[in-house]
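Yeah, one chain of the complex is gone here, protein chain that is, but the others are all in their spots.
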Amino acid sequence: MSQDGYTKNEMMIAASARTLAGERVCFVGVGLPNIVCNLAQRTVSPELQLVYEAGVFGARPQRLPLSIGDPTLVSGSTAVTSMFELFAFYLQAGLIDAAFLGGAQIDRFGNLNTTVIGDYAAPKVRLPGSGGACEIAIHARRILVIMRQATRSFVGDLDFQTSPGHSGDPAHDRARGWFGSGPTSVVTDLATFGFDEETGEMTLLTVHPGVTIDDVRANMGWDPRLSGSLGETPPPTEDELRLIRTQLDPQGMYTS
Amino acid sequence: MSQDGYTKNEMMIAASARTLAGERVCFVGVGLPNIVCNLAQRTVSPELQLVYEAGVFGARPQRLPLSIGDPTLVSGSTAVTSMFELFAFYLQAGLIDAAFLGGAQIDRFGNLNTTVIGDYAAPKVRLPGSGGACEIAIHARRILVIMRQATRSFVGDLDFQTSPGHSGDPAHDRARGWFGSGPTSVVTDLATFGFDEETGEMTLLTVHPGVTIDDVRANMGWDPRLSGSLGETPPPTEDELRLIRTQLDPQGMYTS
Amino acid sequence: MSGRVGGTSKTATMADAVGELVRDGDTVAIEGFTHLICFAAGHEIIRQRKRDLTLARMTPDVIYDQMIGAGVARKLIFSWLGNPGVGSLHAVRRRIEHADPEPLEIEEYSHFGMVCRYVAGASNLPFFPIRSYYESDIPSVNPNIKPMRSPYEDGTEVYVVPPLRPDVTIVHAQRATAAGDTQIWGLLGCQKEAAFAAERVIVVCEEVVDEAVVRRDPNRTVIPGIVVDAVVEQPFACHPSYAQGYYDRDNAFYLEWERISKDPEALERWLKEWVHGLEGHTEYVARMGDRWDGLMAGERLSGQVNYGDYS
Partner (left out) sequence: MSGRVGGTSKTATMADAVGELVRDGDTVAIEGFTHLICFAAGHEIIRQRKRDLTLARMTPDVIYDQMIGAGVARKLIFSWLGNPGVGSLHAVRRRIEHADPEPLEIEEYSHFGMVCRYVAGASNLPFFPIRSYYESDIPSVNPNIKPMRSPYEDGTEVYVVPPLRPDVTIVHAQRATAAGDTQIWGLLGCQKEAAFAAERVIVVCEEVVDEAVVRRDPNRTVIPGIVVDAVVEQPFACHPSYAQGYYDRDNAFYLEWERISKDPEALERWLKEWVHGLEGHTEYVARMGDRWDGLMAGERLSGQVNYGDYS
């Protein structure tokens, strides 16, 4: 809890939820993204439909889901689908408008590593791997990244590219013919970033209250491009904090 | 009704049912094949499992089904499957041991035409086409043919090959690597045929009671190869006739 | 989507749904394998005199014989062309065999090929591989069916079919919510795949039910509202086909159709009396009168399962 009366996670959640304004169908896992999506549904994006990556539609969880396949997501939902149909008929078919990804490493073009730290054949740290991330990055129309920021995670060169972001060559990106357009926003515990229309490079948009640009610079592996309209992230509103604390994560499992 | 006290269809049904001895899983449509399979289940092949080509397993029809998708096949069955799974997971995967096919034309190697009489682009008669016949012929381990016999249907050359039978080159047939082995029997209103192990050619096995070899010859477009042990088809037994008339087709819709 | 069939509630009349979502020149799929064939939608398309449609269906059945006889279509994509268990589709045959009254372009596959075209369309795949068509003449009359080799050691030869993406798919269901969450039981055919493959989807149902009914049994949902554009409540819309648990197949009508379809004038009269002469399907149902008595389904309940309360 910062002296401003909200936690870093609450700031990340509020800032991330705002990036979902106007989205229609969001692919969601548990943890922070689950809280972010449910907050967006109650604030900026009332029409938002959540598709849980275990294959559940229109979930009405009666408690905070503790796993992506929590049974409370299924009871009372509008539809359940097999993994094949979820990936083939929904994701690959372009029905998913937005999805959240994170990773152990991200580079300046939003490429993500969730596979390994060190050499693949002789790993320093073996990470979980792709899961659905690789195809989500390719097919979800907007990728929203939530990651805590550090020089070891915001790196110049990935040890392994699990999921593609922007290539750095906008002409190439346009020619891909994917539904996915690479990440459009990155929200960290220090700041929010977008990606430059032209170069596809990560661009610092706002720093969170009490954070300096130098703090941001000190916690990433390259000198970030700065937005022309660089500003401060609006802090969580009372309404956002009330929803998070009373409805979405009353035990503060993800937000304290 | 012949003077022997049974009809031509009853002879065909009884003779066909006997060819199912020992089979485990049979792909079945309505009409004669439905009655044949149900007769086999009650006589030579009690373990026979019927898979209706509309995607129904373990059907317990409470009345004679009048279409391949008759609702009476569904109520009380053990499983229903989508057409994709039926063709991909069952048929293409080799789970079907036996299936019935027929057609407007068959040649001496058991190739079948259900597509067109005359030229495809300017047909004399447009027939239904393949339906599932093409893949059934390729994947079902045994193909059983039931057809009324006539020179216009047992032909030297098909107008169109819808479903492959034997190629006439046994080495080629063995090299195909299909689950299907080409038709193994043909039952007509006059006789029963098998296929020669070596040449894959249709071979007259038995003629029905009261039918002569000349009758059979007079009703096909080539001079048939004769089995060394050519004999007479055993007529329907009293038990077979009782089952057909009292249980399987009491109204005589398919058997009179 | 226009106002009338848009919004959170997608409920619409058959006339509005067909009027706004089916356009001249469209590729239209009305699917349902024997079961749940939405004749009422086909009749509305005839009534609205749509033109130059490409009709796709595994088994064209009587419904496409009626539509093609009525002149709404220029092309047919199919895998089995007949009146199941009865005979031929004579209106279709007249056009194929004698260009009478005009030619009909055809594109044919096997059942498995058609199903996989829908799967490819639903999955946004550029092609779908199947083990079929070996030593068959079908690929020789349909260049869309191409041979391909496995890139793995085995080098197995398969054939591929292209995706089928209808402009409109129309499916019938026992029940759906106003938002389009659709539940079907009994034979499933390829409706799910055909719906996901389509640009626009019309769900016609026996009953529009409260969301709570669907939420009680989410595994029963076959098509989610997310892909549905319009929901039309039209009881008995499948006659002479059927809806499992609601009414039976009218096999007598399939037999009668053989005679009607054989005679162009009888077909004209039938269309005049049963389609053009009627406001819509509600009138058709009423006009059938006590023919329904023999078609109603008795009760045979599924039993319940427990999803569990996890609060």
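Every chain is named by a letter (A, B and C) in the order it is written, and numbering of its residues begins at 1.
The definition used in the following text is that a contact is a pair of C-beta atoms (placed from the backbone, for glycine too) under 8 Å apart; a residue touches a chain by one contact, two chains touch by 3 or more.
None of these values were measured; they are calculated from a predicted model.
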Which displayed chains the hidden chain touches across the whole complex: A, B, C
Option touching the unshown chain, where C:A15, C:A178, C:V213 or C:A266 are the choices: C:V213
Listed residues B:G31, B:P71, B:P164 or B:G194, member touching the removed chain: B:P71
Chain not shown: contacting residue from C:D52, C:E105 or C:D309: C:D309
Residue numbers in chain A that touch the chain omitted from display: 30-31, 54-56, 66-71, 74-76, 80-84, 87-88, 91-92, 115, 120, 123-135, 138-139, 160-164, 167, 176-178
Touch residues of chain C, complete complex, unshown partner: 124-131, 146, 148, 150-152, 154, 156, 158, 160, 162, 174, 183, 185-186, 188, 213, 216-217, 219-220, 244-246, 248, 297-311
Touch residues of chain B, complete complex, unshown partner: 25, 49, 56-58, 60, 62-63, 70-72, 74-81, 85, 88-90, 92-95
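Note that in this section only the chains that are shown with their structure count from here on.
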Computed distance of Cα centres, chain B from chain A, in Å: 59
Distance from the mean Cα position of chain C to that of chain A, given in whole angstrom: 40
Residues within chain A bordering two or more other chains: none
Contacts with 2+ other chains: residues of chain C: 119, 192
